[in-house]
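Showing just some of the chains, left in place.
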Amino acid sequence: MAEILLEGLSKRFGTEEVLAPLDLTIAEGSFVVVVGPSGCGKTTLLRLIAGLEEVSSGRVLIDGRDVTHTAAAARGLAMVFQSHALYPHMNVRENIGFPLKMAGRPAPEIAARVQAVASQLGLGDCLARKPCQLSGGERQRVAIGRALVRAPAAFLLDEPLSSLDAELRARMRLELARLHRALRTTMLLVTHDQIEAMTLAEQIVVLNAGRVEQTGAPLALYHAPCNRFVAGFLGSPTMNFIEGPEAERQGAHALGIRPEHLRVTRAQGLWPGRVDVIEALGAESFLHLSSGQGRLVARLDGSADLRPGETVWLTPAPAHLHRFDAAGRALPQRPG
Amino acid sequence: MSSLSPLLRKAALTLLGWSVGLTLAFPILWTALVSFRSEADALGAPAAVLAAPFTLESYAAITAGTRFTAPFVNSVLIAGGATALALLVALPAAWALALFPGPRTKALLMTILGTRMMPAVGVLVPVYLLFRDLGLLDSRAGLIVVVMLTNLPVAIWMLYGHLREIPGEIFEAARMDGAGPGAELRHVIAPLAAPGIAATALLCLILGWNEAFWTLNLSAAKAAPLSAFIAAQASPEGLFHARLCAAAMLASLPVLGLGWIGQRALVRGLTFGAVK
Amino acid sequence: SAPRAETTITVATVNNGDMIRMQHMIGDFQARHPDIRVDWVVLEENLLRQRVTTDIATHGGQFDVMTIGTYEVPIWGRQGWLLPLEFDAAYDVDDLLPPIRDGLTVEGQLYAAPFYGESAITLYRRDLLAAAGITLPDAPDWDAIRAAAAAITDRTAGIYGLCLRGKPGWGENVALLTAMANSYGARWFDMGWHPQFDTPAWAAALRDYLDMMRLYGPPGAANNGFNETLTLFEQGHCGIWIDATVAASFVTDPTQSSVAEHVGFALAPNRPGGTKRASWLWAWTLAIPAGSQKAEAARAFVAWATSKEYLALVAEQEGWAHAPPGTRRSLYAQPEYHALPFAEITLHAISEADPVHPTVDPVPYIGMQFVAIPEFQAIGTAVGQQFAAALAGTLSAEEALAASQQLTLRAMKKAGYIR
Amino acid sequence: MPPPPASRRTARLMLAPALGMLAGWMLVPLAMTLWFSLQRYTLITSGAQGFAGLENYRYFITDPAFAPSLGNTLALVLGVLALTLPGGLGIALVLAQPFWGRGVVRALVLAPFFIMPSVSALVWKTMLLHPMSGLLAHLARSLGLQPFDFLSQAPLATLIALLAWQWVPFVALILLTALQSLDPAQIEAARLDGAGPAARLRHLILPHLGRAIAVAVLIQTIFLLSTFAEILVTTNGGPGTASTTLTYLVYIQSLLQFDPGTGAAGGILAVLLANAVAIFLMRLIGRALER
């Protein structure tokens, strides 16, 4: 339940600047999700907040207190490591109970809370196992458990669900949301999962090469990305970008249209296209097409009764056309 | 140490580290100092020893002729040869023990160490007879074998300990990448266990260099190493502190130097960031 | 370099000053015997003894010449482990001092050639005694020693009246205490090989020793052997020191001793009216193991190292004071040598020594400060530990003697001397 | 993870040379020693030789020095371990941190281990501890105190201190190397879990070092049980039997008395003692080895 304030925070490894000076406010009790391509500095950001990495410049404030030079242990944060960082010589029970033991809680309380967290995470059967005897997903859940068992000022979660299967992941996602609603503890979560980002976040921070590209509510970012990077990064399959005469005609350097905003019809439409590949996911299908505007992806509900090689017509929904200038900045929506 | 500023903390550590180091090394530093004093000065009070003039006369006295060089060469050959051999034999053994543990591994490890339990003084006569009959008395080969054998259990144990520290999946990855046992040993185990191997080699070298019982008792003139040189310096008629110190320094400098280099290799610790 | 067939002999020797000097003189030997090469194995005394004993007993054959003491020679000679020595006339066997030569002879055969010999004397600081206004007679008794020690002890100045060996070992404190006990009329064994530590004579000797050391001795005496005491004396910490005659040449050497010009000498003490002095007889000798393949070369080396010519060579190169003492009459006949302050008294002490009749009462063994039986090394070492413990204060004199008696009895029974 | 059989065959092949050599080195002398221990066999008396039954053992065990030597041996081993383990751990922890001149300090710390034991003993005895000329005596006198005669008044304790000084670098070295394989992420996790330095030491570092500590204890124990040169040089096992260990007693028997028969009997007894100690230790720390 803490407000985290980053002021001009930056990090260099040697000469390489991994995080450019960035300012960020994580409001008390909010759920913030950090997304960005691999290697963009997400983990580094979390580690700086946690106090595991020395800052190169800038300050970290927790509840107004400058903790830039405070030891990690004294910041009162809980973290789930991307690499799990389980204690190899302790079994699951001891791993999860460790923070409580460190806090000097009485043994019966520890036992009870560990038991509760473990069953919440579906780890009831493995309590006596060592990390080397666990599956990847079980390990990750232990790492989560170690954080959940505490009552920290804030949670820092570095891709906490990446090793879980879809069902478990969905369950864990809801569990996290429920937890956040119940505790209203500040949460900072790194993920590369679109669904996680969109559903959990009150606020998404899009990081790219150590720079914050945009911050905002999930749907706001989805519908009004401030630049081409954000537009392309959120949403899967990614947004289609069209350059050339068609874009210029609309007064932009590039046009963006999401796959779900491309209407596909057998007859009639704006642009013709040839179906290359169909990815059928069951609930939906992705059509990979070649057209005069380049390679495009369209999204269809259910299974498409099309086959590769067929020619179809594509029509972008005008209300959902994004326009970008040469520098990649978004241009205002065109009236009409 | 938590809230100390990094700089202050480092300064405190520096102070602590240096005082520990200097305290532990003090007898040796003092020995070194005395070795550069004349015999008469060396026997004085500490303040006088400190103030006395520098001289190399003790070194000159004990290195006269070939009395130092021959044993020195022997020591290098014996300690080096024994170490190399011991590592050659111990590394595969430790690898097998560490990576393919079976129900008998622990018993085997104990047995290996058990071979060191016989007090050497108790078996000297049998071994002497054995060496006499094999014609190995006063031969470097014989001494290399003996020193190697006395160090082998320790080498296996140390290497075993270090190898067990390496996460097993890395070896599995190597196997999947088509590495046979030899390549695995060479490309993965050796470099990964490098600090451990360096520590083990250093230990074997030191133990081999300082081994004084077998080398003294099984050698005469041809194969005698520095332990014999030292035994020739200890307590002649009268106490020659300076000369004793000089001999001690000469005999120890090579291993001290090795330690200096070795510890640098040891620092190069590895972080296992690759394994989740 | 020379393509001539070369014989290499291995000489095992102790690292005492005289032997080190011998190594420096080897050029002379090489000049005389260009076909013989000498390899040295130089070790400190205990180690050397252990090495050569193991080697000779197992016929290891690693050494061609061994440096051994008067303790080993008769035992080994009797076992047939040593080659009997015959020298040509030029060597002049008869020039060897009789007590020394007798100690190296078994059934009329000489088994080792003496390199240097020693007995015991009293060394003292003339300046300190003079300051205290007393003098020590040339043949002092223990009461005189005690009185003088009491008079000159000044602990605050770091002056200790009496320094005696205290370090355990059959060649260290046991040597001194055996000699001292002899002067008290004690002996190790009676004629039936029964240990005699339960006699009043031993009790008196040990009690006096402990008493004097406690009152006048230096701190840490229980770890002082010959070397340590020598250093103490040379640094001026000792008033009186009763020890080997060789010490005389060291303490009078100004390059090494800070009290060189103040040293006086007297015979080893006895009991008032006693017949035996607290003296001893020892020689470091060169011998050839029976199995040596290079006996001829070895014999040539031994002859050279113990010859008159060698004495002359050392005298010529380093001065007479450094000639190995105590082996040849002719050395003492040299006017230059005789003029040295310790020459006369050393000769006297050695000549007076009688290892065959070391004690007041008859004994079945030979040896003054040791008992020339194989078991003595171990027994002596163990007994020495008891004496050292007594000196360190962990045992009383009575306890130390009782323990010594018991362990000696045990060992003699095991060895079959007594049932 | 139990390995596939193919690899197990290779493993056996890899073990063979070491095991063969050690078996030879252990079994041949051991067999000879056993044989000697049952023989009446002395080197320098040509007295009756031949089968002696258990006579040598009886003689060795009834030696008045035997009982004290057992006590001294154990006291020596335990004393040195009690000093070197905490000491070595502390040093390793300090050396694992970055500070100015760490390389030099590392070399300094390791130095005592590099000196030949007999030389260390000589240096300590003559230059540090000697009650007349030793540094400590000078120090005591300059403080107006009476110098303490360490080797006579506290021989065993002094020996323990000397051995601990020699062995503490070894422990530090082993623990330092082991420390470097500790995954830093674990330490970070523990820091976030609120573990202070002491808790991290107890719950993370010590368990991680478990095997290294076990190795250090066992190897040290084996070496300490056969400590010899240091005793020979400093106290000769005395005064009395105050610092006589089992090994030293064996030395007295076999190389002073030149009675390899009795010495062999003592050697066998020493092996038994070493095994007893080792088994005891394995019980104590064995689990650290398995993990």
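A few remarks follow.
For clarity, chains are labelled A, B, C and D in written order, and residue numbers in each chain start from 1.
Methods note: contacts are C-beta pairs under 8 Å (C-beta built on N, C-alpha and C of every residue); 3 or more make two chains touch, one makes a residue touch a chain.
Being a predicted model, the structure only gives us computed values, none of them experimental.
Taken over the complete complex, the protein chains occur as A x2, B x1, C x1, D x1.
Going forward, only the chains that are shown with their structure count from here on.
If you average the CA atoms of subunit A and of subunit C, the two centres end up 91 Å from each other. The centroid of the Cα atoms in subunit A and the matching centroid in subunit B are 54 Å apart. For the pair subunit B and subunit C, the distance between mean C-alpha positions equals 39 Å.
Counting partners per residue, subunit C has 50, 54, 58, 228, 231, 235 as the residues that reach two or more other chains. Shared interface positions of subunit D, defined as residues touching 2 or more other chains, are 43, 133, 183, 185, 196, 255, 291. For subunit C in complex with subunit D, the residues that touch the partner chain are 46, 50, 53-54, 57-58, 75-76, 79, 158, 167-169, 218-220, 222-223, 228, 231-232, 235, 237, 374-375, 377-378, 381-382, 384-386, 388-395, 400, 403, 406-407, 410, 414-416. The touching residues of subunit A, when paired with subunit D in their complex, are 47, 50-52, 71-73, 76-79, 81, 83, 85-90, 98-99, 101-103, 146, 150. Here subunit B touches subunit D in the complex through residues 1-2, 10, 13-14, 16-18, 20-22, 24-25, 27-28, 30-31, 34, 43, 45-46, 89-90, 92-93, 95-97, 99-100, 102, 106, 108-110, 112-127, 129-130, 149, 152-154, 156-158, 160-162, 164-166, 168, 181, 195-196, 199, 202-203, 206, 209-210, 212-213, 226-227, 230-231, 234-235, 239, 241, 244-245, 247-248, 251-252, 255-256, 258-260, 263-264, 266-267, 269-273, going by the rule given at the top.
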